[in-house]
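Heads up, one of the protein chains got dropped from this complex, but the rest are sitting where they should.
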């Protein structure tokens, strides 16, 4: 596979007005492990996440995106991308480093989503009681809830998709894997990646016209049954399921969307969809002004997506 | 992710002394589609394989490996690698191209496995009756057997693992993801890749000391239930299951091994194992002179591997 | 478990105006085996159905229910029930026997659904090529589609549920396992059985007020993945999915509803729900005039049921 300067999604920070309930959701229901707590933040990881954390939860008055952190492919790749970001005016400068990683270069997308790029990471070291004899597993599979394995991707709402999509491609080197084009040729969705995954980031038009909102963060199970298991628990414990389990045509994801108690939408990913190994991949384009593409791209099978899927993001729109 | 000159496993050719039974196995039981037939060969693909074929079956007196074809990441990457192969003496020269692809550069591993590297491929174009409304799916899911989705990886037996593993790394740019070291530090297994997959090729020591034999070709389902479904059919239709379904510690593969009627071992891959996105991955090393690593690396869960797993390869050893 | 004079659902006859497409659906997609063809009818069975057939498809101008056949627990049980039916006026007399079974006593529910009760059955005898070495499996698992294992249950629409429910209990000895009560105490649904299954028959209020229509016939897989597999094929081959995969609260069924091309709704049953072994079972009553019971009983998880679920039955209502 050809080279990318961005290697992977490293972690995501979300804000929550209900830190205890949000913690219960990720820790007790999704079985994530707490690495550290500091100030108003808790750092968590799935049991197959290799670094210090993949999720940072920070208390705040409203739900929303803190930031999205990407790991560069090498120190040189980091340097290359920082130069590009600096010269484009998107850059906001270096951060000293948070718990779990070294210096990070902060920047914003045209819509204003805050992102960071970094190279140095702290690998999670399990204490003896949590070590797994499975050597590629950084810690034992937890005995709580339906434990997610690792962070998978993020999805950002955009006032306009095209400039944000171009930003990810031109400034960061992502490839466009799938795309949705609506009425009058307007781009309404884009799925981009730096690996055989169909996307590490999705961009979708915000039906409310708002700027810079967050749609969801996704964690990976890899097994369809685990979405049923989690759905069963959500109904039993009063967690609201927005949609799914079902299969999108776009990305072929076997998905479920739920709202964690603080208000952030979380996607659970029940299989691997498909992987792109073709180095000469031609973007899959869905023309959603056309009924068949609209229907098949959105829901390949499973119930329809509710209106909120297109209008709700974090922070919520003030009324 | 950093760059690799080899992008992916493109196709595999196997020999069979029983072409009709072998065809039944891949077409009727594994649901593969026939693209073409020519001379003593049939060309097949899984319904999510994008190119002309991923498997070529050629009639021959004995089962064995024909060749393994890799697709380069670009025309320039192909050129670069051909120069390396030519200068190392492993190269055997250009082939005119077979059905479904352009010129291919042929070479052999130190053990003698025949491989090819190519850039130009013919994309499969489904006839109208086989077109899927799922735009990332090159043809409809077949209504036969338990249809495999795509080619996944190959595994070669080697008289000595180390030189063949170094060849894949140095001549072709593969990375070593996992490794097994046995008594007296002898390398007994290596799993290498050019993508987040843990391996596109595995190399294992041939317990018979033979050179250049083939262990297996693997196809991907992505769903654990499909291994049970196939196992059920194998028992019902008299296809010999060698091992599994079960889970290896090495690669975390949820596996099943069966023998197609011509004698080639075929692995069916029931989930995605784990994916490596860390650009600074440290090889997972199992010390199989140690009882715990030996057991956990071989079988994480599921029945034991039989002796044949270490001694049977194609072509079979003459007695 | 205490005794029941009715032992099981034996077979169902449906009418179709599109016999070829309907045959394709059951034979190619649901993998059923054809036992015989006679006149305008084809007789089919799932590979774990033990008798001559579990489904009879008969060509007719409109889709609809032919009849539902129950097998008695013994010749004496048959006799006992015929007496009850005769004296109640529901009986219509003996039929000579159809292909695959002996004399059957025909009767109708208060709403007019045609049913039969019989004792003598012809066991399916697989020809040598279809015999399974699995001795409790009457024929090999087919290599076509996503093969259903056996007939599971039927569901009838009723102009009023209560009299039909009482009929099944009083005339035939069914037990009421679950029940839905709506506004003003009106019974809107009833699930009855003669075994640990929650239901061999469901009765639901017809929102159109029609009499004697059929809601669906259900076949059993037992494995959740098979509903996803079938849903995937339905989308690929243009078969309309009405709802699911999802899980009902009522009966705990993991369900999917599709329309076979002739117009009959078919349910596919993806797990076993729960089984009732308690000999002193208290009917589970859902009060669907209450929002929580309404929502949880209908959909425990999965997308909402569309309006058609309550209004479409066979034969369709003339407009």
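The chains carry the letters A, B and C, assigned in the order they are written, with residues numbered from 1 in each.
Here is the rule we use: contacts are C-beta pairs under 8 Å (C-beta built on N, C-alpha and C of every residue); 3 or more make two chains touch, one makes a residue touch a chain.
Fair warning: this is a prediction, and the values are worked out from it, not measured in the lab.
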{"item": "Of C:24, C:107, C:214 or C:286, the one touching the omitted chain in the full complex", "value": "C:286"}
{"item": "Which of C:7, C:115 or C:243 contacts the chain that the document leaves out", "value": "C:7"}
{"item": "Footprint left on subunit B by the chain that the document does not show", "value": "224-225, 228, 231-232, 234-235, 241, 243, 245-247, 254, 296, 300-304"}
{"item": "Interface with the undisplayed chain - residues on subunit C", "value": "1-4, 7-9, 48, 50, 71-74, 77, 133-137, 149, 178, 194-198, 222-224, 249, 251-252, 271-272, 274-275, 277-279, 284-286, 292-293, 296-297, 300"}
{"item": "Subunit A, residues in touch with the chain not shown (by the definition above)", "value": "28-29, 132-134, 137, 140-141, 143-145, 223-226, 228, 232-233, 235-237"}
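One rule holds for everything that comes next: only the chains that are shown with their structure count from here on.
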{"item": "Reference subunit A; chain at largest CA-centroid distance", "value": "C"}
{"item": "Classification of the subunit B:subunit C interface as same or different, half of numbers criterion", "value": "same"}
{"item": "Centroid distance [mean C-alpha coordinates] between subunit B and subunit A, Å", "value": "32"}
{"item": "Subunit B-subunit C separation of Cα centroids, rounded to whole Å", "value": "45"}
{"item": "Multi-chain contact residues (two or more partners), subunit B", "value": "133-134, 137, 223-224"}
